[in-house]
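All protein chains but one are shown in place.
Per-chain numbering from 1; labels A, B and C assigned in written order.
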Amino acid sequence: MTLTTTRSANEPGGGADPAVAPPAHGRRRASPARLLDTYGSLIAIGVIAVVLLVWAPSSLSQFRLDNLGKYCALALASMGIGLAWGRGGMLVLGQGVFFGLGAYAMAMHMKLEAAGPGGVPDFMTLYGDGTMPSWWEPFRSAPFTIFAIVALPAVVSFILGYAIVKRRVKGAYFAILTQAMAVAFATLLIATIKQTGGFNGLNTFSTVFGHNLFDPEVKRNLYRVAAGLVVVFLLVLWQLYRSRYGELLVATRDAEERIRFLGYDPANIKLVAFVIAAVMASIGGAVFVPIAGIISPTNVDASASIMLLAGVALGGRASLFGPVLGAIAVGYGRSTLSETFPTQWTYFLGALFIVVIVLLPGGVASLWPKLRSRWPSPTAETPANGDHDVDRSQPAVPA
Amino acid sequence: MAALGLTLTFGQMGVINMANGEFLMVGAYVAYLTQQVITAVDLSIVFALPMAFVVAGLLGLLLEVSVIQWMYQRPLDTLLATVGVSLVLQQLAQDVFGAQGDPVAAPGWLDGRISVFGYEWPHRQLFTIVLALVALGALNAVLKYSSFGRQIRATVQNRQLAETLGVSTRNVDRITFFLGSGLAGVGGVAIALISGTNPTLGTAYIIPAFLVVVVGGVGQLKGTVLAAWAVGVATAFLTDWISGSMAQVIAFALVVIFLTIRPQGLFTVRTRSLA
Amino acid sequence: MRNRSALRTAAPLIAGLALVASACGGDDEATPSASDAPADTEAGGSAAPAGTAAAGDICVEGDTVKLGFLNSTSGPMAISEQTVRDSLLLAAEEINAAGGILGKQIEPVEEDGQSEPTVFAEKINKLLTEDGVAAVFGGWTSASRKAMLPVVEGANGLLFYPVQYEGLEASPNIYYTGATTNQQIIPAMDFLASEGVETLFLAGSDYVFPRTANKIIKQYAAELGIEIVGEEYVPLDSDDWTTQVAKIAEAQPDFVFNTINGSSNVGFIKAYDEAGLGADNSPIISVSIAEEEAPAMGVDLTGQYAAWNYFQSVDSPENATFIAAFQAKYGADRPTSDPMEAAYTSLYLYKNMVEKAESFCVDAVNASSDGVSFAAPEGLVTINGDNHHIAKTGLIGQINADNQFDIVWSSEGPIEPDPFLEGYSWWDPNQN
Partner (left out) sequence: MTASFLAEDYLEIRDLTVDFDGFKAVDGVDLTLLQGRLHFLIGPNGAGKTTLVDALTGLVRGTGGAKFRDHDLLTMKSHMIVRLGIGRTFQTASVFEQLSVLQNLDIAAGVHRAARRSVFARGRVPERVEQALETIGLADLAHRPAGILAHGQKQWLEVGMLLVQDAKVMFLDETVAGMSSGEREETGELLKRIVGDRTIVVIEHDMDFMRRYADFVTVMHTGRVLAEGTVAEVQADQRVQEVYLGTATEAATHG
């Protein structure tokens, strides 16, 4: 959220720079087709916004809407993974950690709300001696909580990222380290039962920022927040992907050394993507909690992180819309297919995982440009700047 | 043991097999099944070890042929695809053997304890250690002295060159994978003796095993063993001071810190980085 | 040219639309008869916030009564929860064969909790608001119950929870048919005191139940004059107990109180055995090893103890019928255990409550629940209308060579449930 505000704050100032003038200059002007190429994604985002914000609330039952809200929360984290992995080449297997940071921050606030002014969350009396650790205290304040939801993952991911990325830890090592992080985080939560509720996690909330959680209108609004954030971050990512930074990130993914010899520090470029992804996951976690009504270590551990990844891989890691649609599809599949085929669902998910990754590394989103290339297109030679580009996030690795 | 199997597939081939934990589980179930067939407990373990090796190895081979061979150029995707495989294998085990864990009785000769260095070592732990050492020795010998071992190492160092020299790299890949998975299977038997079997057994081991491999230095057998030992001792030592869960967290944290300081692991490979 | 480009941008949208559309289209097929469920009509926003009576009273129309069975059939908890599902289905079958509840046949709606609290919360929401079930049976871990509690209260539904738990909870919308602490932990301590135990070592999983149980044990131990000589926790899924067992060997307690959950017990028992400890020199009393788990340890447990409210060896005609029916349906090698019996009992209790109230409506059922009883396999059980727990008899069993339990101690008749331990003067919730 801060991202958008800083961006728009910068916009007027940027006007003085010729580089950000509207795309009207010579070679870039060109056909309506090219304009559509550039702005087609915007239209698509618009349609998604209509679907999520207008159509869904008016046609889905409260239960389905709640679920969709949860998928939206997960989609936020997935979009972050799309940024870090699809565009940045960093396979983040521990995004649950940041999801958890936001979720627990929010949950702590709601727990304190439920406890009332000066009160202590119920579980602390249940498992411990009824005293509250002092670091809980600031979460009584709603503004602090919102601040923490953004700042906490940013700081943590910056420190972790700095340690990992700067050291040029990449590829599989990076993936395993982040996964170990998720395991350690979940174990830590379980171990600190008196401070974080342990395996049970945090639950039994009553209000969120003063609104009754059981009021259908509040629930509806929580959904709107989640869906709205998805749309907002689609816009953010859309801008990011078409920006110079977006190009730079892709270039870094494909040829890190070359970027270094253009005078950039690839570590910084990747670090930015990593931090943004972490903040998005955290915000996702924060909107997840009031809708789901519970957060526990099983929502943030390694397998939860891999579930997030599954959606991204399925939808298309490098595309703008892939992770969102993938996350919603996996979430939907998980609750609905498992209703109909409780045990076969796992096989299905596993098989889907294998098939998509082996045969369709670009995810479902990569089908589209492939399909399109069947027809000769006048814009085919235009290098993809937007969202439907074929996946290239797997640099060949010397065997 | 799991780490040894992993270091072979990961280190030697650059393939990250998240399903390796499930090969442990397969090994454990093989031990269980052998015990159902050969009821003489003392004997069954002797049969279970080679059986587990072969069964897990064959499964690994199947995985290599069906999935992994298509993706040698995409190590990260291999990682993800094998996650899918492990999901399927887990569910399969649950459907076949039931979610309930099954016991594996240890043979009588593993029940006692022996006093070494003033500490009472249960035979079972010693057995595991000996098993690991034997596997390490055998693996080392195969890699160093047999012609096949030379082929593996040649393929690792320069695939194209090895091919032009008439080494069938495809076969090398397959056999390496067979060996790595088989080792995991043998490790599974050891685990079955310690904690019995259950379908989710693999998941608990896979990540520590990977960390051990990375800490030890990818592709370095002695590094792997040393790292496994170090991590084990550190965790046990920490447990004396603080709760078991916190010890795990701190052990993880230490490993992560170690890796950020020395990303190449304890022992470095003098060739290009693999990842 | 323009058209093509437009098409190209539209594609992801179409895909998205299709997805979302199918997301909502699914309900109708999945639950054809749920179209008149309250949620669909109330979704417009007319439903009032929780707490006000207007949240609705779930009642039943039609010839059948839908009951939700919500257990994990996948994930690590499936090991245990599948057995509960089995006995619930058995009870439903029996009741249907005997004419149903108030003449309505039970129509089970099965859901998988996937061993994950969030899924439990989501599924119970679905069962109550989409499927319109009259009551839900299930849950195992405290986490799953805690996750379901706000949902079932918000929807003013009914949940029957069949597992012994850590107490300190009572919800108007939940019936607890497993033991609370004063029906399992405290009897176990009474038994230890009667055995003349002076030193006790506490070993548990790092989890709510062991933590809370041990808190109670410590306070009661102080009251009984038993010394606690050690307290160790290991993460839920950890198998490595060697260090902790070494500490037990060193402390040489008269007894070990084992509150370890699930499969972690296997590692504990094996390490225990390796350390040369056993029933003869260092007995254990467990609260989560039952007939189902004992043979899975890989170590002979003969002579060790367990505290429950039901054992397969309970000698009563009701139990004989129950075991016979269960084994006829699922196989003669299947043992029966406490949570299974509690789940089986919960369905019969529900039947008796509904028949007493002569209504399926939640408020009516609640109003008349006090004193409803059932001659269960474990003996007579009676619902306490105030705290929605049931009076149960505390039993201590000793494992024999057949992995069955010989009952060596029993409380004097059913113990009234006291989840908040208000009747125990030594209890101070704020003292650790």
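The definition used in the following text is that contacts are C-beta pairs under 8 Å (C-beta built on N, C-alpha and C of every residue); 3 or more make two chains touch, one makes a residue touch a chain.
Just so it is clear, the structure is predicted and the values come from calculations on it, not from any experiment.
J.: What shown chains does the left-out chain touch?
T.: Its contacts among the visible chains are A.
J.: Pick from A:122, A:215 or A:247: which residue touches the chain that isn't shown?
T.: Going through A:122, A:215 or A:247 one by one, A:247 is the residue touching the chain not shown.
J.: May I ask which residue of A:55, A:162 or A:264 touches the chain that does not appear here?
T.: Per the contact definition at the top, the residue touching the missing chain is A:264.
J.: List every residue of chain A that touches the chain not included in the displayed model.
T.: Given the touch definition above, chain A has residues 7, 10, 14, 17-28, 239-240, 242-245, 247-248, 250-251, 254-255, 258-266, 381-385, 389, 392 touching the missing chain.
Basically, only the chains that are shown with their structure count from here on.
J.: Calculate how many whole Å lie between the centre of chain A and the centre of chain B, each centre taken as the average of the chain's C-alpha atoms.
T.: Centre-to-centre distance between chain A and chain B: 33 Å.
J.: Whole-Å distance, chain B centre to chain C centre, using C-alpha means?
T.: Whole-Å distance between the two chain centres: 37.
J.: Quick check on chain B: which residues sit in contact with 2+ other chains?
T.: Residues 91, 94, 243, 245, 248.
J.: Counting only residues that touch at least 2 other chains, which ones in chain A make the list?
T.: Residues 187, 190-191, 343, 346.
J.: So in the complex, the part of chain B that touches chain C is made up of which residues?
T.: Within the complex, chain B contacts chain C at residues 91, 94, 99-106, 113, 120, 122, 124-125, 194-196, 198, 200, 204, 235-236, 239-240, 243-245, 248.
J.: Show me the residue ranges of chain B that touch chain A in the complex, using the header's touch definition.
T.: 10, 14, 16, 67, 70-77, 79-81, 83-88, 90-92, 94-95, 159, 203, 207, 210-211, 214, 243, 245-246, 248-249, 252-253, 255-257, 259-261, 263, 272, 274-275
J.: Note which residues of chain C are touching chain A in the complex, please.
T.: That would be residues 1-2, 4-6, 8-13, 15-17, 19-20, 22-24, 26-27, 30, 39-40, 42-43, 45, 47, 49-51, 55, 73-74, 110-112, 114-119, 121-123, 125-126, 129-130, 141-143, 146-147, 149-151, 154, 166, 168, 206-208, 211-212, 215, 235-236, 429-432 of chain C.
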